[in-house]
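Have a look at this one.
All protein chains but one are shown at their positions in the complex.
A and B label the chains in the order they appear, each numbered from 1.
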Amino acid sequence: MTATSVAARPAVAAPRTARPRRRSRLGPIGRVLAIIVIALYCLAPFYWMIVSSLRRTSDIFDNSLLPTTWSLESYAQVFSGSSNFGRALLNSLIVATTTTTLALALGIFAAYAISRLNFRFKSAILAIVIATSMFPGISVVVPLLRLFSDIGWINTYQAMIVPSLSFAIPLAVWNLTTFMKQLPYDLEEAAMIDGATKWQAFRKILLPLAAPGVFTTAILTFIHSWNEFIIALSMVNDPAVQTATVAISKFTGASEFEAPYGQQMAAGVIVTIPLVIVILFFQRRIVEGLTSGATK
Amino acid sequence: MRQGRQKRRLIVGAALLATATMSLTACASGSGSTGGGSTPAATEELSGRGPITYVSSPDASGAAQTSVDAWNAEHPDEQVTWVELPLDADQQRQQMVQNAQIKGDAYTVLNLDVVWTSEFAANRWIVPLPEDALPTDELIPATVDAATYADQLFAAPYYTDGALLYSRTDLLTAAGVTEAPETWADLQAACDKVLALPEAAGMSCYAGQFDKNEGLTVNFSEAVASAGGSLFTEDGQPDVDTPEALTALEFLVDGFDSGMIPQDAITFQEEQGRQAFQEGKLVFLRNWPYIFNALSKTDGSSAVAGKFGVSPIPGEDGPGVSTLGGRNIAISSFAENKATALEFIQFFTGQEQEESRLELSSRAPVYGSFFEDEAVVAKYPYLPTLLSSLENAAPRPKVVQYGETTAAIQDEVYSAISGDKSPEDALADLQASLEEIVG
Partner (left out) sequence: MTAAPIVPTLKTPRGRSTTPNEGRTASLLLSPTFLVLALVILYPLLSAVYQSLFSAESGLDEQGFVVEGDVFVGLRNYLDIFAGSESGRFYNALWNTSFFTFVSVALETVIGVAFAVAMNRAFRGRGFLRAAVLVPWAIPTAVSGLLWRWVFQSNGIVNTLTGTQVLWTAEGFASQVAVITAEVWKTAPFIGLLVLAGMQIIPEEVYEAAKLDGANAWKQFWSITLPMVRPALLVAVLFRMLDSLRMFDLPFVLIGPRKESVETLSILAWESSNQLEYGTASAFSIILLLYVAAIAFVFIKLLGADVVGSGAERKQRKARPAAAKGVSR
């Protein structure tokens, strides 16, 4: 293998998933131990959540490691009554998907501009973008509520999507800029010398290389937007448009003092497990899709 | 994100005997413009008919929904849409205040905690109701008072709530105690006897709600009132640096010191106390009527089913004084179709609907007659005790800055019961901060 950049291209650009992974140098026991510790740390509280969701309302505070009496009562309650949790899940999906797509689109453009084009004030632009992540969320609600009621956005999806972008865009811009800066420019340059347009160089070479960064940003912004609460609560009062987190806040026990703990835990399980499965599933598909351009 | 905080703002019965605000003339340095200007006493005509919204906390019992459905069946052109707010009381208030700030017309009829009523009325976020709007002489007087501000009725009482003392009657009987304790000394004496029993090993005597939360304000003011004091003088000035308040605070502080109140009760809100009592860890518990059903469950979840009783809370020299909880229904100032709203309120809080809701919901009605109805009492055996508790409750306070007042009370009382301050210092500091808030 020669040490020229052209020769290095396929090696760098090939999708990592297709290559044999680096083997761990840790002893097998140490490795297994480390993985068990990490999984336990992440999952133990989640286990408690699942167990709690499977108890009866009346013995919800038990500390036994398995429910003394198993019950799906909490799950039934989540989907019964006025909350229409299925609809709320769909709304969350719409809001989070749109937010993520928009943030990625805008973020990729902006990151490309900052990392690949020559112009002034780059630092200032990055500073302004991140500064928007610094204002406390609770202070944004009332002005936005006033603004959105003036323009008739109450009870609309965009009233939830646009504010969510204020977290998603800075993360996308910063993360993708870092990524693209780190990726070698020579490959694109070589492609353009071979006659590719800037767009083609971007689409076929840079984007596939940046796939891990794009995908991670997508996961993080998707979940962040999926979990947003106070804006979604304030901008929407129509149950047909409300999101899952808002629906969860409206669960109630038999009286207003009684925390609907089992229902909340059940709802937590319901929103978390499919989310994780879907993300892992899409991870393969999206990374493959993005990298397919490079291998052609 | 705060569903867990089952806060409830409560009218602080006798304790906050405050007409604090009345003595205040505008101290606004004169530079502010006088909002609304003219005489607020003149009830403006409530006009406009059409669809409205009912903005309320969620109701799992479905009782309120049946009332709304009944109205909608009869009024096809004046439909009521239920706008459900989160379970957390702070969040409910926050949403309603936000709506008032932007003068939004999305909210028509508001379901207000009794302690928000003064604040909403004083800010003119809700409109006064016509004098003859409600059959006020059939309602429990304390509830009407809690819906009145500046001598005007601003809301219709919806349901009410008060304190009960839950006792382990089985253990009391075994220890030879036949009467429910009327005074704190009785309470201590009964505990001494019960805790000497072998079957009471590991139990504690008494708990209430002592976490830094609305519950602490409630428990402290009940204690002060039950010691014969009050937190405000008749003309609304704070008056907490008193022997009565000291007796009350020492009852709590000494309770923690002596172990009469278990150490972990300092983290108790309503549910944690319920849980401890239900697991058989407490002889006595101050709580609301809502836990009665959970304690009576015979599915194995309650260790005390059939072994407990209720009585009015005890005091220093005799029966104690409860606070008043519950909810009021009012009309937002910024809404349209106020005439429909008024009619809906009359329908919703009318005796007929209150009665039909009793089938589904254990929330205490505001009509005194139900408390003597045999069929109703058979279903909710604690109601007569609750009524005497409510009748004992003194006139309601009119604190506009309720949020700041209750925060100050919680701060100082919590420092005292957690041992950071002596009771004397805590009360002196509380007096100072209340003077600042009111004055």
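Here, a residue touches a chain if its C-beta (ideal position, glycine included) is under 8 Å from a C-beta of that chain, and two chains touch if they have at least 3 such contacts.
Please read these numbers as outputs of a predicted model, since none were measured by experiment.
> Name every shown chain in contact with the chain that has been left out of the document.
A, B
> Touch as defined at the start, partner being the missing chain; which of A:Asn91, A:Asn175 or A:Asn237 qualifies?
Hidden-chain contact among the options goes to A:Asn175.
> Check the options A:Leu93, A:Ala196, A:Ile219 or A:Ala254 and report the residue that touches the missing chain.
A:Ile219
> Spell out the interface residues on chain B facing the chain that's missing from view.
On the chain B side, contact with the omitted chain comes from 1-5, 21-22, 24-29, 31-36, 39-41, 90, 93-94, 97, 121-124, 149-150, 211-213, 263-264, 266-267, 272, 275-276, 398, 400-401, 403-404, 407, 410-411, 418.
> So that we can see where the missing chain sits, which residues of chain A does it touch?
Counting only chain A, the missing chain is touched by 1, 3-5, 7-8, 11-12, 16, 19-26, 31, 34-35, 38-39, 41-43, 45-46, 48-49, 52, 61, 63, 102, 106-107, 109-110, 112-120, 122-123, 125-140, 142-144, 147, 162-163, 165-166, 169-171, 173-175, 178-179, 181-187, 189, 209-210, 212-213, 215-216, 219-220, 223, 226-227, 229, 244-245, 248-249, 259, 261, 264-265, 267-268, 271-272, 275-277, 279-280, 283.
Rule of thumb we're sticking to: only the chains that are shown with their structure count from here on.
> Please compute the C-alpha centroid of chain A, do the same for chain B, then give the distance between them in whole Å.
About 42 Å, centre to centre.
> Taking the touch rule as given, give the residues of chain B at its contact with chain A in the complex, in rising order.
Those in contact with chain A are residues 1, 3-4, 6, 8, 53, 57-62, 65, 82-89, 91, 95, 98, 101-102, 104, 106, 269-271, 275, 288, 290-291, 293-294, 297, 299-302, 362-363.
> Which chain A residues qualify as touching chain B in the complex?
56, 58-59, 61, 69, 81-82, 141-142, 145-146, 149, 154, 229-230, 233-234, 237, 239, 246, 248-260, 264
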